[in-house]
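Missing here is one protein chain; the remaining ones are kept as they sit in the complex.
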Amino acid sequence: MDDFTKTILLAEDESALRDLYKNLLVKEGYDVTAVDNGQAAYDQLISRKFDLLLLDILMPKLSGLDLLERLQKEDKLGAAVRTVMLTNLSDDSKIAEALKYGIRGYMVKSNYTPDTFIEEVRHYLE
Amino acid sequence: MDLYAEITKKIIFAQKAILGPVAVSIASKTPGLDMHDTNHPSFSSDPKEVLVQLVKNYSEFFGDISIEVCKEAAHDALKQGESIDLPDVLK
Partner (left out) sequence: MSSSQTTPKHVVDMEDLRKVAQSVYARNAELVKLDKMKDEFVALASHELRTPLTIVKNYLWLALHEKDEPLGSNTTKYIDIAAETVDRLMFLVEDILTISRIENGRVTLAKEDVDMVPFVRGLVESYQVKAQEKQIRLSFESSVDSQLVTFDKNRFTQVVINILGNALKFTPVGGAVRVSVDIEDGAICMVRVSDTGPGVASDKQASLFTKFGKIDDSYANLPNVNGTGLGLYISKEIMHLHEGTLTAESVWGKGSTFIASLPITK
């Protein structure tokens, strides 16, 4: 992979969705690392730099919000600027909380089909 | 609103869900508690003592379950990490 390939960390615990998103993103030419829990996401984040983080809000071991909190505590919140939360929540309070950490944005999974999903990711990577 | 007022308000609202408006009039008979604005209760004496009396007002007629309701409401009012000196009856 050359220097121009964008790297994406995808953290999504629902396996069918994780596979779907990963395949879509790989097809687009992105270098994708996919994990299924918050702790694994954290381990990836402290060892590598990613161009974009797609983080599910609800995840086992460490939720998306708790991950952001930990990153903030350890002063690694530089990661937040490249974070887009994935959610199916209609719970505005969790989203509002995530926004406070300075994330780039959020995507409500149920609103997207594969084509609009890729379009949105592309837009976040510009 | 300070925590004691928040706790008081939550207790009264929880009792209101079960008792109806009578819960508010019972609360207003608590010495040291000003219920002119039901959304912002205020104290004219030690809040801890007022809470003890408030709980007593309810439990006198409605028994132990009403104390449980008060306890739950009090803990509800305390968000994560916030702690306060609660009277024993609410611990």
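Labels A and B are assigned to the chains in the order they are written; within every chain, residues are numbered from 1.
To be clear about the criterion, a residue touches a chain if its C-beta (ideal position, glycine included) is under 8 Å from a C-beta of that chain, and two chains touch if they have at least 3 such contacts.
All of these numbers come straight from a predicted model, not from anything done at the bench.
Asks: Consider the whole complex, including the chain that is not shown, and state which of A:L17, A:L99 or A:L125 touches that chain.
Replies: Here the residue in touch with the unshown chain is A:L17.
Asks: List every residue of chain A that touches the chain not included in the displayed model.
Replies: 14, 16-17, 20, 88-90, 109-110, 112-115, 117
Asks: Name every residue on chain B in touch with the hidden partner chain.
Replies: With respect to the unshown chain, the touching residues of chain B are 17-19, 61-63, 65-66, 68-69.
Assume only the chains that are shown with their structure count from here on.
Asks: State, to the nearest whole Å, the distance from the C-alpha centre of chain A to the C-alpha centre of chain B.
Replies: 43
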